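Everything on this sheet refers to the single structure shown next.
Apart from one protein chain that is not included, each protein chain of the complex appears where it belongs.
Up next, chain A:
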Amino acid sequence: MPLTFLISVCGNGPLFRSIESHLVTSIPLDTCEWKRSYGRPVKNVRVEAAFQPFDAKILDKFKNDNWNITEQPVLHLYVTECDIETYKSTVKEEIDNWLKMLSNYGIFDWMILLVETVDIKKTKNILPRTTVVDKMRLDFGAKHADRCISVLNPIKFEMKATESFRCLLQRIRYLMLTGYNRNIVKYEELVRTNREKRNQEGWSFIKYFLLQEQLAFVLEKLGLHMEALVQYDELDAMFSQFVLNSVFGEKHQWLKVFERQINDFNGITMNSKKMAETRKKVVDSSASILEFRSYVFERQAVLLNASDRQWEIAERLLPFLFATLKEIDALKSETPDGALSCWQFVCALEVLNVCDRAIESKDMTNVFHHSAPIWNLAKDKLYELGKLCGLLPGFTPTSEQLHMVVQLSAGIGDSFLDEEPLMDTKVNETDRSHSPKRPIRQSSSDRLKEALGSNQAFQKLYLELSELAISTYKHVGRLRSARLVGLDLGNFYCTLSKPQKAVVFFTDLLRELKAEKWNYLASQTLLELASCYRKMEDWIAYTKTCGSISCCLDLEILVRTFYFDEFLVSLKCIKIPDGEDGSDETIVNVLEDHFQLLSIEVQNAAQIIQDDLIVAQIKIESHFPREILTNQISLAYCAHDKQAPDSSKQSALLSMSLHLEHKQDNSLSTASVVCASKLKPLNRRSSKLPQNVTRTDFNNEISAKNVVIKPGVNVIELTSKATRVGVWNFKQISIIVDEKLEYLSDELTVKQTPFEITTKAASAVLSFKNLVAGIKQPVKLIISGGSFIFPKCSMIQLKCSKNLKIRSFETECMDAIFKPEVSVRLENFKSFDERTISMEVICELPGQRDEKYFEHSISLHCPWSRNEIQIPLHFMPPFTASCRLHSSETRKFLQVIIKGTEASLVLSDAKMTCDYKGVNLKDQNPKSQNNIRIYQGLCVSYLWEIEVEPLKAENELPVIKVNFNVQYAHNDDLDDKRNFVCKFDVQDYTTLFRIYAKIESSELCRVGSVCHLNLTISKIQESSFGDLMYEVLPDQHTWAVCGRTAGVISSEGQSVILDILPLCAGFLPMPNVRLSKYIPAGRNEIHPKLEPFPPGQVYNATKSVQIHVLASATEGN
């Protein structure tokens, strides 16, 4: 609605009237930019103009600061139609007087309009020197040339005038707004001045209110709703301050107007007609404080609604209501009982209606946000009224109460719905898709009246409002508030004897409270629930609730014990409906409400072996006020998942990650930390339903039966056989009472370390170092038990291969005898034990001469296996023995050489025997050296002379067998002597030939001078050999043989002389001479053959003779 501005007109009245209608219709057709003072934002406005004749009286008011902004002209217009002569003679003076008068009043918003009716161009062909307008501008428009304007009379020049007329319109609009602006500034000043006088005698707030409200009206009409609102807010705050100060004795006379009995308590209404009526009352000073306050709020609401800030209306409502109540209290205005509740209720519903129409706005969330508490307030107020008027369930209104209803209904007033509210009403039913469907066309006051009319209507409305309050609270996420409304609604349902409906709300509330550990409130809710279940005769739920109540530590012990007794009594009466599959179903309870699991400790050692008993000790705190007998306490366990991170840790930590941004040249621009979880906001804890306890797999469980749990901390041992291998974690605890009531825990939160049930193969091995035959060797039997559970008297049997014996030190007696088979007893052998048993083995030493290993084995028979375990053992001989035959002419000697190998031994009592007659062995060993130590690498020789009776010729005894026997003992254990027996064969022991060599020279032997080697080979014993061959084999560095070095001789013996040459000086060994059997070539053979003699048959008498060779004479010189 455009604002109508007043324009005063002076001058040629009839002329103006001819164009007035044209102006009035044309001015509002276009908008004009309104430039405002004090840097306020520029605004395009559309204005209407109304013209009135110039009146100096109005200007008098203006001068005396007693003016009204709507009545004050914003522009003063002087209209004339004249030629230059008339202007000069009369019009100029008239205008001059007019302007002087205006400036006397301090008005500068004027405009002179010259209407040109005569077409100058048509009448005179010469252009005039000066026009009237130019003259006017020269005379009056020194600074305001734009205030003098000429226009072609549109009546006479229809076509031509359009352009000039448009200019006129723009000019008028502009000057109107300029003038208006000036007026506003002036009016604001007026308001301010008036406000400064507020403490003066006779000042009236109501007058001031009406003064400032004018400004608000104007601003509103200009579309400046928020600025208009500011005017009301200022007035609002000012009034509050006055009332507040009045409490402290600073009471103004005008305030007494409001100190009257409040009989009308119509709530606010967005109806313009009603508002105008109330305003009239305010002007008449006949409005009560309630009416005045309602009016101010209504105006504020209208302005907020116009600027699409419906949410703010809702936001302001509650503070407005509460503040007004306090002001009424402060002014001690009397109100009938229930009047204020009615007023608040209607106000609330009216604002909700406004909000309801606003649902299409973008601030929808905001609207809901603020409307939720209003629904709640409406519900509460209705309840108060219901209580007052006997409308609550179970009550019937008395005649007094009926009378009260009539009075209240009268006070509420009539609705103004016959006229459509001034605000946008185009919203139809389909647009209100966000909002719950409800009949909106009924006015707030009518709804209240209807509700007060009957118990049924009251109940219906109360339930509706409650549900709306709950749903709106839920919609904006205020769950706690929603539950609190639910509590009221639940209580209401209880009085309605509909406990089954109340239970829903109580249960929701209880869950919310329990989730946040508001135990005191939760226990109160439980009490409500218990009474509901009792009324419903739901004995299972009743029993559960009684049990829970008895565990509420916040309640008095008497209450708790009472409900504990109830619990026990009703528990006995419960009959459980059989499960669908006929199995015994239990009534599941949340364990955490009744017990608190403090700790779980597995008592077993680190690992539990399969089939062993798992023993765990739990500490559990019972909240029951007395002892309770449980049928079974079980603790389920499930496989421990190493990958799964601790769920509690996961929720506590946000997943933060490093975020780096690089510039174009790859240098670092910014480094920041990014939280990726913003996309998945943390869930409210209460959205989890703690009541949804599900029974996990109790196939793996440890349990205890028939345990009495005392109030307070109990230590209970749970056991079970470990059946399945793996790493396990405890998962859930279940306590069953009276076979049918089961307390099941949520996920366990106590600290626990996973326990392991294992199985591991047992093993037995022999450990030893290099083994030596013939002496005791230490061997260790190492048994590791693994997870095998050993019977009490289990044993391991060890069986040796032939010639190997073993003994064990397992038994105390150290001198156990060596046996080919031994049993090791495993007494008190437990799983995972490791035991090392020291043993000794001895391997019989055969008369073996060479250094070969003796291979043996031991087979083990273990209790955990049916198969024998073969363990190979290799023994080394402790020493080796060899025998050599030596000759001295015809005498014969036997040398036995003992060579030490691995062990350190002491040899003693070496003996050599021969069984043949006529063979005599003469011991050549010194008796003083009986005990001889040998060790690795050391050789010991023994010597015997062997004499064979001459009669016993070699052909009679070709081989003589001799036995060598020596005792040996280990260096560490000299007493433990053992015999070493060895047999040697002696053959070819008779000397057949003798070699004798001699160097013959004229003087002494010298290097470089030839000597003679006289070689004599003589036969000593008859033999069957034919020819012999000798070979002289000198060292090539010492001797050189001149001529032949070998020759064939007969077996009878012969002397040969050879020339040899010494090559170096010194004691040179005699050149070696070898004698061999010479076998001439046979028929098929080309070469004759040589066959060596065994060592005993040829005796070289000069074998180790040395010849002194002097250096050559020439060399010496």
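Throughout what follows, a residue touches a chain if its C-beta (ideal position, glycine included) is under 8 Å from a C-beta of that chain, and two chains touch if they have at least 3 such contacts; residues count from 1.
What we mean here is this: contacts and distances are computed from a predicted model.
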Identity of the absent chain, which is to be given by its UniProt protein name, from "Radial spoke head protein 9 homolog", "Trafficking protein particle complex subunit 2-like protein", "S1 motif domain-containing protein" or "Mic1 domain-containing protein": "Trafficking protein particle complex subunit 2-like protein"
Identified contact with the non-displayed chain, of A:L99, A:L255, A:L461 or A:L484: A:L484
Residue among A:L325, A:A704 or A:L938 that touches the chain left out of view: A:L325
Contact partner of the left-out chain, one of A:Q231, A:S288, A:S444 or A:Q524: A:Q524
Positions on chain A contacted by the hidden chain, ascending: 318-319, 321-322, 325-326, 373, 477-481, 483-484, 487, 513, 516-518, 520-521, 524, 678, 685
